[in-house]
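After the structure tokens below, expect a handful of questions from me.
With one protein chain withheld, the remaining protein chains of the complex are depicted in position.
Coming up: chain A.
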């Protein structure tokens, strides 16, 4: 699916948090949304599945305005992995993943064989097949995130929105999760804090600074020491992995400007 935001201006309450954001995500692309806390990443994601109405501007899914689609139509095409894993009171992993089938339900909402087929595949892709019968509230943070990813996959959407999916995960889970997402081949927008993960897994990144899109392009082009200093207030060096030849950012600490501001 092709996702397009046109001059998107968004408010939280009466405060404007995103200003005239225009981003195009091509089919099959993984776009990283980068920016400091409060820069508007989550807000843009919420607008992309129609949970937040724009003050002005549009979100287009394959050219159709999200605002003109029903909740269920949107949910059949867009899957969301929210930031806070919600309180899944008493659900097992399989039941939690099955929730992904909600927008595809018939009138009486019975689970069809097709539903279970999709759920089974989704659990395998996300690596939670072995946990199917466990209650979600007994899982570790990483297992829980993978369960949420399995649910998003079970939704069989054409666009995947991930809000900081790697938060609270240990190092190996972060790579595994991003790897799984990249392998899905679905158009994906992922809000990320780890710039190195963006370098490794995103086709392009959009950098947000206080609600404005300040840079858009391939991570290797965009994530320069200058930009990192400007936007994140951190001194960094770009180095190349001597073995793999991949670019990495070495973060050295807050820049002088930020230290001044904080004292």
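In the analysis below, contacts are C-beta pairs under 8 Å (C-beta built on N, C-alpha and C of every residue); 3 or more make two chains touch, one makes a residue touch a chain; residues count from 1.
The criterion applied here is as follows: contacts and distances are computed from a predicted model.
Novice: Would you mind picking the UniProt name of the chain not drawn here, from "Fe-S cluster assembly protein SufD", "Iron complex transport system permease protein", "Cytochrome c-type biogenesis protein CcmE" or "Na(+)/H(+) antiporter subunit C"?
Specialist: For the chain missing from the view, the UniProt record says "Iron complex transport system permease protein".
Novice: Write down which of A:11, A:129, A:167 or A:224 is the residue touching the left-out chain.
Specialist: A:129
Novice: Suppose we count only contacts with the excluded chain; which residues of chain A make the list?
Specialist: Contact residues on chain A toward the absent chain are 49, 51, 70-76, 78-80, 82, 86-92, 94-96, 99-103, 105, 107-111, 113-117, 120-121, 124-133, 135, 137-140, 142-143, 146, 155, 170, 172-173, 176, 179-180, 183.
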